[in-house]
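On to chain A.
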Amino acid sequence: MLQLINLTKTYPTPQGPLHVLDGIDLHLAPGESLALMGESGSGKSTLLHLAAGLDTPDRGDVLLEGQSIAALSEPRRAELRRQRLGLVFQQFHLVPSLSVADNLTLQARLAGREDVDWAQHLLARLGLAGLNDRYPEQLSGGQQQRLAIGRALAARPRLLLADEPTGNLDEAAADQVLDLLRELIEESGCALLLVTHSVRVAGPLDRCLHLQRGRLAEAGP
Partner candidate 1 sequence: MKRSTLLLLLALVIVAGLAKVYWPTDASTQAGYAGLGEQASGFAQAGPGQTLHFPEDHGPHPDYRIEWWYLTANLESADGRPFGVQWTLFRQALAPKAGNREASGASPWQDRQLWMAHAAVSTPQGHRFAEKFARGMALPAGQGQAGVTAAPFAAWIDDWTLIAEEAESGLDRLTVHAQADDFAYRLALTAQGPLVRHGEGGFSQKSADGQGSMYYSQPFYRVEGTLRLDGEPLSVTGRAWLDREWSSQLLGRAQHGWDWFSLHLGNGAKLMAFRLRGGGEDDTEDYLSGSWITPQGEVSALAKGGLRLTPVETRDVAGRELPTTWRVEVPDRRLDVTVSAIHPDQWMGTSFPYWEGMVTVRGSHTGKGYLEMTGY
Partner candidate 2 sequence: MMPGIGNTGLLRTTWLTLFSHYRRHPGQLAMLLLGLWVASALWSGVQAINASARDSYARAEALFSASLDSVTRRDNQPLSLEDYLALRRAGMPVSPLVEGELSLSGETTLRVIGIDPLTLPGESSLARQQSDASALRDWILPPYRARIAPEQAKAARDDPRLPPLEADPNLPPGTLVTDIGVAQRLLNVETLSRLVVAPGRALDLPPYLVRQLAAALASPGQLTDSFHLNLTAMGLLALIVGLFIVHAALGLALEQRLGMLRTLRALGVPGRTLVIALALELLAFGLLGAVLGIVSGVGLARLLLPDVAASLDALYDTDVASNLALPWYYWLGGLAVTLGGLFSAGLGMLWRASRLDILALGKAQAWRARLHRQLRLQVAVGAVLLGIAAWLGWRLGHQPAPQELALGFAMVAALLLGASLWLPSLLAGGLGLLSRRLHSRPHLQWALADLQLQLPRLQLPMMALLLALSANLGVGSMVGGFRLTFLDWLDQRLLADLYVRPSEVQHADVVAWLEGQDEVQVLLEARHAEAPLLNVEGQDTGRSLALFGITPAPVMRQSWPLLESATDREAAWQALAAGDAVFINEQLARRDGLAPGDTLRLRGPQGVVTPTIAAIYPDYGNPRGEAVLPASRLADQFAAPPGSLGVVLSPLPSRDVTRIQAALGERFGLSGDAVVDQRAVKHTATEVFERTFAITQALNALTLAVAGLALLTTLLAQAGARRAQLAPLWALGVSRRQLVGLQFGQLVSAAAGTALLAVPLGIGLAWALVSVINVAAFGWRLPLHVFPGQVAMTIVLAVVVAGLAALLPAWRLWRVPPRQLLQEFAAA
């Protein structure tokens, strides 16, 4: 599904180059869920951005279903993103001027494959039924995060990339969101790469890796 090969990313800083990622190799099987843990600034988000094609590596490659992302042009990478990936951000990044329903189907519509039944199903499962015509600022934090997950899944992605999806939520809400996320992942058969600093969040996933000083280490649950 997703393969990272010798992925390297360096940022220049006043104190000399900072090796954020230093030869990362990683393989994610279809339907597999993987938690990527690490402290703040350990490079988790950079890795996720590279995997999503939002950024390009200095060295190494990202293969998505065997296809090299680094070799693609910007429009092709954008197409790959909207057709095969789902992204969930810590800050939700909902479109404030779109209603709940429109936000949910935004990526699906961009990808040209809106599925009304699936969207309705998602809304119901996410506990957002009946809130169709509200706007994001009229939702609670948990509701907004669930909507962001819904938006990512509505386009039926092959791979969901989530960056601290519960970082803005209290524990109870976070648990609820995570349970839902796992259930929906299983339902849709999509793979998940989740970045978090919380063991509690990483725990229930198939696999868990630690990112330290730009390198990966296997970690038990």
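Rule of thumb we're sticking to: a contact is a pair of C-beta atoms (placed from the backbone, for glycine too) under 8 Å apart; a residue touches a chain by one contact, two chains touch by 3 or more; residues count from 1.
Behind the choice of candidates: all candidates are chains of the complex that A comes from, given by their letters.
Predicted, not measured: the structure shown is a model, and the values here were computed from it.
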{"item": "Numbered candidate touching chain A, per complex, among 1 or 2", "value": "2"}
{"item": "Interface residues, chain A side, partner candidate 2 - complex", "value": "49, 52, 54-55, 74-75, 78-83, 85, 87, 89, 91, 93-98, 102, 106-107, 109-113, 135, 137, 151"}
